[in-house]
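Missing here: one protein chain of the complex. Every other protein chain is in place.
By written order: A, B and C. Residues from 1 in each chain.
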Amino acid sequence: MMRAFLALLARDLRLAVRLGGGGGMAVFFFLIVISLLPLGIGPDRALLAKVAPGMLWVALLLAALLTLDRLFQADYEDGSLDLLTMGPLPLELVVVAKAVGHWLTTGLPLVVAAPLLGVLLNLPGEAYPPMMAAMLIGTPALSFLGAIGAALTVGIRRGGLLASLLVLPFYIPVLIFGVGAADAAAGGFSGEAGRQSLLLLGAVALASLVLGPLGGAAALRANLR
Amino acid sequence: MTISELSLCARDLACERGGRLVYDGLSFSLKGGEALVLTGPNGAGKSSLLRQLAGLLDVTRGEIALEGGDPERTPGEQAHYAGHLDALKPSMSVVETVIFWRRFLGSIPQGAETALEALGLLHLADLPVAYLSAGQRRRLSLARLIAVPRPIWLLDEPTVALDAASVARLLGLMKGHLGQGGMIVAATHLDLGLEGAKTLRLGAEVAA
Amino acid sequence: MDEIFHMGGYAFYVWSAYGAAFAVIVALVWHSVADYRAQTRLAETLEKAAGGRVRRAAHLERETGEDAS
Partner (left out) sequence: MAAMNSPTALQRFHAYANPARFMALSSRLVAPLWILSVLVLGAGLWFALFDSPPDYQQGETVRIMYVHVPSAWLSMFGYGVMAFASAVGLVFRHPLSDVCAKSAAPIGASFTFLALLTGSLWGQPMWGTWWEWDARMTSVLILFFLYLGYIALWATIEEPVRAARAAAVLALVGAINIPIIRYSVVWWNTLHQPASVFRMDGPSIAPAMLLPLGLMGVGFTLLFITLLLVRMRAEVMRRRVRNLRLATAGAAAEG
């Protein structure tokens, strides 16, 4: 079973690397959205620093949403998904493998790109460590919760947009606690509020690790059969 | 475990698609070494029956039972389903595709040559799937049957896009599978020439 | 010599800039050369596999032109 899990994960990573698109495209989108912000609200450094944590998180959520439709859609269209359900691996673990692959190829590159973009928004130096910690904790939740939305809309034409609408409400706790962690540091008040946000974010992430595979597998079963 | 003791039974099977009853009260039984050929007009439910047997489609009524197989696994997990879609990734090479199937479907670590040899694809092993012709893709898709041993083969129009030589090759593989005590359920318009195969004509049941 | 590395107190910025430039250029050179070697090796193996069936000269003539059709 472990071998089947690793085989699927390795295949997804290999496909992501070969096709290029995926994670690179998400990082590119992230970069573009962040660069549009100063063009929209003006190059006022103090103002940018104030909105930086929130905007980084919002842009990161949007970039992650953009890639959700790749999670199951391609495998559905070429018939691979049928095979994935016929293997020895429980469907829940298939969803875990897909979500882990999605995080490694999308979530992780976005987190790596975030500090560079923080520079563009004049994010204060002390906000970087908590923001990075929050993003590292929060992005797996984006992949696992996103898997539910992607599974719900698999097989629907232009399902990507619908998946975004379905998933966004689930992303709200991640956004609130994630921004909370960075804002607390940027605002200069004690580490207490930031630590609390990080803990809550961790709880959300852990819950999504359970909820995502269960919900995703249930949605796939409902959609496929 | 000898797979010749296997038997696959469908009792009183019904299928409903989009509110329409495709078939109802369908029963058959198949023993190891036997083949069942599904015939009938378009929309009679040949593909639906195969997907139900594979566990890819919910059974509206009735039941599907596999006796003598691995009790830990569903019938679908002991079957190969080759549908209209070939489940191939253009950016993976031929040999990578087969190795992935062996690892994922059968937890078999290595070795893909036998399957590629059996379908005459060995000389294309390192070629990315994107370069294959329709017939070569079909053959690669069918290489799964050989790459991962499973007792039941569910084939939906397996000869589509295959030339005469490849059809003969496939037929040889099917006979070999039956000879080892496996089972085949195939939907086809073409007369495959499988001696002693049972035939199930779909569409007639609903009309009668 | 020390004052050169000290860069009038701006060592971090100056050496970072040169370091970054060096890293980017080395990465670019490495990627370009490695890609060329890999493609050449691949082409040679494929040509060997193709054997006498397709002559090399014929390929040189149409290797990029063929796609334009």
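One rule holds in what follows: contacts are C-beta pairs under 8 Å (C-beta built on N, C-alpha and C of every residue); 3 or more make two chains touch, one makes a residue touch a chain.
No experiment lies behind these values; they were computed from the predicted model shown.
Enquirer: Among the chains you can see, which ones touch the chain that has been omitted?
Expert: So, taking every chain into account, the missing one touches A, B, C.
Enquirer: Which of these touches the unseen chain: A:Asp44, A:Glu77 or A:Glu126?
Expert: A:Asp44
Enquirer: Considering the whole complex, which of B:Gln78, B:Gln136 or B:Thr159 touches the chain not shown?
Expert: In the full complex, the listed residue that touches the missing chain is B:Gln136.
Enquirer: For chain B, which residues reach the chain that was dropped from this view?
Expert: Touching the chain left out of view, chain B contributes residues 90, 123-124, 127-128, 130-133, 135-136.
Enquirer: Against the chain that's been left off, what residues of chain C make contact? List them.
Expert: Within chain C, the residues touching the omitted chain are 4, 7-10, 13-14, 16-18, 20-21, 24-25, 27-29, 31-33, 35-36, 39-40, 42-43, 46-47, 49-50, 53-54, 59-68.
Enquirer: In the whole complex, what residues of chain A lie against the chain that is missing from view?
Expert: Given the touch definition above, chain A has residues 19-21, 24-25, 28, 31-32, 35, 38-39, 42-45, 48, 119-120, 122 touching the missing chain.
The rule is simple: only the chains that are shown with their structure count from here on.
Enquirer: Work out per-chain C-alpha centres and flag the one nearest the whole-protein C-alpha centre.
Expert: A
Enquirer: Go ahead and note the Å separation of the Cα centroids belonging to chain B and chain C.
Expert: Computed value for the inter-centroid distance: 47 Å.
Enquirer: Quick one: chain A and chain B, Cα centre-to-centre, how many Å?
Expert: From the centre of chain A to the centre of chain B is 38 Å.
Enquirer: Whole-Å distance, chain A centre to chain C centre, using C-alpha means?
Expert: 33
Enquirer: Give me the residues of chain B that touch two or more other chains.
Expert: Within chain B, no residue contacts more than one other chain.
Enquirer: Name the residues of chain A that each touch 2 or more other chains.
Expert: In chain A, no residue touches at least two other chains, as defined above.
Enquirer: Quick check: in the complex, which residue numbers of chain A touch chain B?
Expert: Touch list, chain A to chain B: 1, 3-4, 6-8, 11, 14-15, 18-19, 77-80, 82-89, 224-225.
Enquirer: Under the stated contact criterion, what part of chain B meets chain A in this complex?
Expert: So the residues of chain B in touch with chain A come to 54-58, 73, 76-77, 79-81, 83-89, 91-92, 96, 100-101, 103-107, 109, 144.
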